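Take this structure, written in structure tokens, and hold onto it; I'll ask about it next.
One chain of protein is taken out of this complex; the other chains stay put.
Up next is subunit A:
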Amino acid sequence: MKLFGKLVNFEFRRFLPIYIMLLAAVFLLQAAGVLYYAFMVKSEITESVMKLGIPKEQFLQDNGYVSIGNILSSFLFTLPIVIAAVTIFIYVLFIWYRDWLGKNTFIYRLLMLPVKRIQLFFSKLAAILIFVFGLIAYQVAVLPALQVILKLIIPVDYRLDLTIQGMIRSFYYLKFLLPEKFIDFVINYGFGTAFVIILFTMILIERSYRFKGVFMAVFYGIGALILVFSPYILQIIVKGYFYETELLWMQFAIAIILSAVSVFFSNHLLNRKIRV
């Protein structure tokens, strides 16, 4: 267990420089979005209220209160989230391939560590999950700071400040990533984790069987996809017999079974089939 912790720490530190750059990019782009919005609204207030003499109440009736909630779906807010998500997705592939294809073949060292090889699999998976949860936690922590920027520019009379929960509810991506119900959280991240596990297994199939493995991995991936969506195929056959929630639970159960099978298979590949 101690060695597993060290492995996770090692994997985490390898991606840390890129991760820090990602976090900085998220803050800078979102701060730029807030500044742009705040100055635009402020100039509107100056123009309408100060120069044209429109009463404050009238302005608020026409334009509504200024709130960070108004810009949480804007391009500059969603772009860094998309960039971060894409980067982490690429890293899911890169986290294995860099050990084989880098300048030095570090996979030798990893496979020769005195730990069960499946721990390498789980340490990489844990690192990915830490990156994802870290990014979400960071986004939540950054929101109040961004609201402070808005507070510094827009007068209190024109502003509607949101609580953290209010900000999360107004932010489409966060609403999905941090659902209100715990069960939704388990389902969302359960599917996400199953996806990463299946992808890892596909990579290990390719790394074990090389050229032939490419086709085997694609076949495995397509098979997994068909199985996950099989409840919906069944639903068509039985002409809408099941409720939506029942279909979701069936999918979830299939994802859990597929994950278990993938871990078992990956363990076999790492111990018996993998090559440097």
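Everything below uses one rule, namely that a residue touches a chain if its C-beta (ideal position, glycine included) is under 8 Å from a C-beta of that chain, and two chains touch if they have at least 3 such contacts; residues count from 1.
The criterion applied here is as follows: contacts and distances are computed from a predicted model.
Only one chain is not pictured, and the protein name UniProt records for it, out of "Cytochrome oxidase subunit I profile domain-containing protein", "Phosphatidate cytidylyltransferase", "Predicted permease" or "ATP-binding cassette domain-containing protein", is "ATP-binding cassette domain-containing protein". Check A:Lys51, A:Lys103 or A:Lys181 against the missing chain and you find that the one touching it is A:Lys103.
Residue in contact with the omitted chain (choice from A:Met50, A:Met112 or A:Val238): A:Met112. Think of the hidden chain as still there; on subunit A it touches residues 3, 6, 10, 14, 102-106, 108-109, 111-117, 208, 271-276.
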